[in-house]
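Left out: one protein chain. Kept in place: all the others.
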C-alpha cells in the first residue's frame, strides 16, 4: 500500500514537471504552429540561471526562480523576434530546423560559459516527510503543489481573461486576430514569454533533485512532445493530462515492469494511442 | 549555371566524383569525409522522397538507417553471412519494417506525423539499445567485415571504399531521378500539394504514401548497410534522431523537393562542419545561428532558390510575351473583346 | 445514373443530411440549391466518398458505392470540384492536369525503375489528356503559369479541366461560379452546357439563381439537411415552400 | 624546432563533454610538462602538441577525425576515450601504422588482437573480488544491482554477478537504470529496495551515481554501496554533501585520496594549475599515457614510425619517472593492456580508507 502511494506521489511529481514543460510547448505550438525543439534548451537555461542566481548571488530559492523566469522569458521573446517572427510565413520544416539552430546555440553557449560539468542545486527544503511508512522528500511535495498551482493559474488566465482569449484567438487565426484589433506581435511575444517562464519554473523546481548540465533538456523535451501529441497539440488541458499520464506510466512502469524499459513506456503509449485515436486523446474534430 | 541543369551537369558532377581521389591525392581523410558524406547523401535522397516530394516529414529516418546497418552487422558478425548478401538484405529489411510503420503512421498528417515518427525513431533507438540478445545493446557490434572483394576488387582501402560508395550513390541518384520525373513522382507530389484534391482525383493516398515511405526507408536501409561496412562498428547512436535532423538540414540547405539539393547539402554541410572544427567549443555557437540565417534568408535552399529564380524569369518572359499580344484592356475594350453573348 | 436512397449524415447531434432519396439522370444538368448550411456540400462529400454516410445507400451506374473511399469513387467515374477552389498551388497548370489522368494509368514502381514502354506511353497519354482538357475549357494559353498565380475565373476553369482529366462520367461542381463576376459567369455556364453536350452528367451547387434557372434540367432544394422540393426550374420557382425557405419573393416566378 | 602531435578524438560537446574534457586536460598537462623539460628524439628537439577534435561520441565521426589527424597532422598516436570510436578506428589504424591509445576498460579492445592498440586503464575485473569481499563482510550477502545500463556498466555487471554468487552471495534484485538519460531514479531505487538488499551495486558517471545513492538513503537504505569504478567516491561526495551518505561503501580510491608519493606529487602539481578542483582518475591515467608515449618516442628514436613507438610502449611505462605515473602503472601485458597496482577506497567513519587490491586479493 505504502509502495503504491509512493509511486502515486512520484507520478504526480514527474507529471507536474512534464506538464509544465509541455504546456509551454503546446502554447507556442498553438500560436505559431512551431514545434519548438529549442524548448528543452529554455528549460536548461532556466536551471542554470536559477543555479547561478543562488550560488553566485546568494539569492533565495524563490527569488532565484523568479529571476530565472525573467531571464528565460527574455531569451524566449528574443527567439520569437529574431527567429520565429521572420519565419512566420514558412512551413513547419523551416521552424523545426531553426529551432534546432537555437537549441545548438544555447547548448553550446551554456557549455562555453559554464563548462560541461554536472552541477547540483541546493534546495531549502531538503527534509523528508514520513507519513505512516510513506517517505517523501519535501522537495517532491513542493514540486507537486507548485506545478499544479501554476497550471491552475494558467488555465484561469487563458479561459477567464480577455488577454488569455487573445492568445487563443491568435492561435486560431493570426490575421483574424489582427483585424479585431489584437496586436499580433505582442501576443506572440507574450506567449513565448509565458512558455519561457513555465520552462524556467519547471527546471528550478526539478533541479534540486536532479543535476544541472548543458544537455539536461534533451530527454525532457522529447517527452514533452509525446505529451502534447497525446493530449492534442495546442490543447492546454491535454498537456496537463498528458503530462500526468506519462508521469504515472513511468512511475508505475519503472516500479512494476522494469526501469530499463521505463523510457520506452512513454513512446509506446503514444504509438498505441495514436494508432487507435489519430487525433490524440483530447482533441475533437478532424484535422 | 545552365550546365548544372541537364545531363551535362550531372555528367560533370559524376566526373568530379570519379576524379576526386586524384584531386585529393590519396589523402585518406578527404576520402573518408567524402565517402561518409556520400553514405548520408544516399539516406538524405531517400528522406527527400517522403519529406520533400511527398510532403510527409519523417523523423524516424535514422532509425531505418540503423535497421539497415544492424541487418548487415548482425548477419555478418553473428551469423557469418557474407557481406554482400547481408547488404542486399539491408534495404529490404528496412523497407519491410517501413511497410508496417508507414501503415500506422501515415494516417496522421503534418506535425502529428512528424512527432509520431520521432517517437517511432526513439523506440527503435531504445530497442536497439535494450535488446541485447539481438543487437549487443550498448556494447555495440564490432568487427564487421569490410565488403568482400568482387571480381578481384578489394574494398579495404579508403580509395576502393570511396568508389564503392560513389557507385551506390550514382545508382541512388539515377533511380531517384527516374522516380521523381515519372507519373509516380507526380503522384507523390500531388499528395504533397493537396491530399484532399489528390484523393478526389482518384489517387489512393494510403497506398502511394506507404510506397513512398517504403522507398524512402529502402534508401535509408541501404545507406545503413554501407555505413556498417565502412565504419565497421555499430552502436545504438546511429539511430539517434539527431542524424535525422542532420539529414533534414542537408535537405533544406541544398533545396528540399529537388533532386540535386539534398545531394549538394549532404556533401557541403559536412565539409563546412569539418572546416568549423577549428572553432572547437564555439563551433555550434557559430553553426546554430548560421543555420537560422540560412533558413530565414535562403528558405528554398541553394538549388531551390536557383530553380525559383529561373521559374520566375521564365514566367516574366511569358507574361511579357502575353502582354505584347493583348494590349492592356480597359473596361470597354475588355467586354467588347470577349464579346459577351449574354442577353 | 445516380440513385440515392435514404442518405443520412450526422455530425454529433446535427443531421447535416437527413434521409434524402433522389435519382439523377444521365446526361442532364442537376442542380442542388438551398440556404447556407443546408447540407449541400456535405451531400457532395458523401457521394464522392470524402466522408462516409451514417446510413443510406448510394448507387452509381448500377454499382453500390456506399462507403467507398474518394479515390475508389473517382476511379468509377465521379469527379468533383471543391467549394473553395483547390488546385495544386505550387505546380504549373499543365502539371496539375497531368496528375489528373493518373488514375487511368497502370504504371507502377517497376515500370518506373525499368522505364518501360508502358510508362512512356502512359506519360504521353496523360500529357495529351491534360492538353485536351485545357483546350476544352479554353485555357491553353495559361498552361505554363503557376496555379497560384492565375485569376479566380481561370482557377474555376482549371478545376473543371482537372476534373475532366480523370475522364469522369459524372461531374460534381460545388459553386463553380462562386466569386466570379456576371460576365464570366456566363462563360462558365456555357462551359457546363458544353460538358453535357459531350456526354457528361453534371451535378452542381450554386447560389446564382439566374444561372441555375437557365441551366438546370432538374433542381433539388435542401433545407436543414432535408429535401424540401425537387423538380424542373419552373416547378421550383413557383414552389411556395422554396420561396419561403430560400428564394425570397424577388426571385420567384413573376 | 619541429612539432610532433598526438591526436585526440572524443566528445567535447553534448552530454559526455565533461568526460572528454577531463581526458583532454590530462593529456595537455602531460604535453606541457614534456615541453618544459624538452623533448629530444634521435638528436632532434621537438615540441609536443595535442590536437583535439570533437566527435560527439559518434563512431563514424571518430573515424573521420582520426583520418584527419593522421593525414593533416601526421599524428603517430591518437587517443580515443570511448569504445565505439576505438572499434571504428581499429578498422584502419594497423594499416596506417598509427598507435591507438584506447581509454576504456573494456577488455575486448585489446583482446581482439589489434597490434597497434594500447589500453590505458587496467582491466576492471581486478576490482571485483576485493570489492565483494569488503562489502559482503561488512553488510551481508544480499546484493541489489542498480548500476547504469551503458556498455561499460553492462560488462561490469556481467562480470560481477557470477563472482558475487560464487562468493556465496545472492542477487536479490536486478534493475539497471539509464544513468545518463534518466530524469529520475525514485522509482527504480524504490523498486530494488523492496527486496531488502544489504548491498547495492551502483555506478555510472559520478554525478548520477551520487543521486542514486542519495535516493536510496532518502528511501531508508542502511546498507553499503559497491561502486563501479567509473564513479569516483570524491566526486560523488561533492554532489550529495559529503561522505556521510556513502558510509561503508567501496569503490576505486580517488586519486586525491591516494596516500602514495607518486599520486601526492601529481595532485599537488595539478593543484598548481587548477587550484579549485581535484584531479580525476581519467585525468591521471591519460596524463600518464601521454608521458609514456613521449618516452616511447625517445626509446624508438622516431616521432613518425608508429610501429616502433608501439614496440617501446611497455618499456616506456616501465621507465616512467615516478612523478609522471601517479597510478603506478607497471607495464603492458602481451595484448597491450596496462598492469598496475591499484588501490581501492573504503568509506569508514566519514573518511576514505585506502586498501591495496593486491593485498586484498592476496589475503584471499
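Things worth noting here:
A, B, C and D label the chains in the order they appear, each numbered from 1.
The rule is short, and it goes like this: a residue touches a chain if its C-beta (ideal position, glycine included) is under 8 Å from a C-beta of that chain, and two chains touch if they have at least 3 such contacts.
Everything below uses one rule, namely that contacts and distances are computed from a predicted model.
Looking at the choices "Pyruvate ferredoxin oxidoreductase gamma subunit", "Amino acid/amide ABC transporter ATP-binding protein 2, HAAT family", "Phosphate transport system permease protein PstA" or "Heme exporter protein D", the name in the UniProt record of the chain not drawn here is "Amino acid/amide ABC transporter ATP-binding protein 2, HAAT family". The hidden chain makes contact, of the residues C:27, C:83, C:116 or C:235, with C:83.
Residue-wise, the contact with the chain that is not shown comes from C:38, picked out of C:2, C:20 or C:38. Annotation: of C:103, C:186 or C:204, C:186 touches the absent chain (contact as defined above).
Although one chain is not displayed, chain C still touches it through residues 11, 33-38, 41, 83, 151-153, 175, 178-186, 207, 209, 246-248, 250-251. Residue positions on chain A in contact with the hidden chain: 162, 165-166, 168-169, 172-173, 175-185, 285, in rising order.
To be clear about the criterion, only the chains that are shown with their structure count from here on.
Connectivity of the assembly in the absence of chain B: the other chains, held in place, form the touching groups A, D | C.
Chain A and chain C have Cα centroids separated by 47 Å.
Within chain C, not a single residue touches two or more of the remaining chains. Across the assembly, chain D contributes residues 13, 149 that each touch 2 or more other chains.
Under the touch rule stated earlier, the contacting chain pairs are A-B, A-D, B-C, B-D.
Residues 29, 33, 35, 82-83, 86-87, 90, 92-94, 96-98, 100-109, 111-112, 222, 225-226, 229, 233, 260-261, 263-264, 267-268, 270-271, 274-275, 278-280, 287 of chain A are the ones that touch chain B when the two sit in their complex. Those residues of chain B that touch chain D in the shared complex are 27-33, 36, 129-130, 132, 137-140, 142-143, 146, 156, 158, 227, 230-235, 237-238, 274, 277, 280-281, 283-284. Against chain D, in their complex, chain A makes its touches with residues 3, 6-7, 10, 13-14, 17, 107-108, 111, 115-118, 120, 128, 135, 137, 140, 206, 209-211, 213-215, 218-220, 250-255, 258-260, 262-263.
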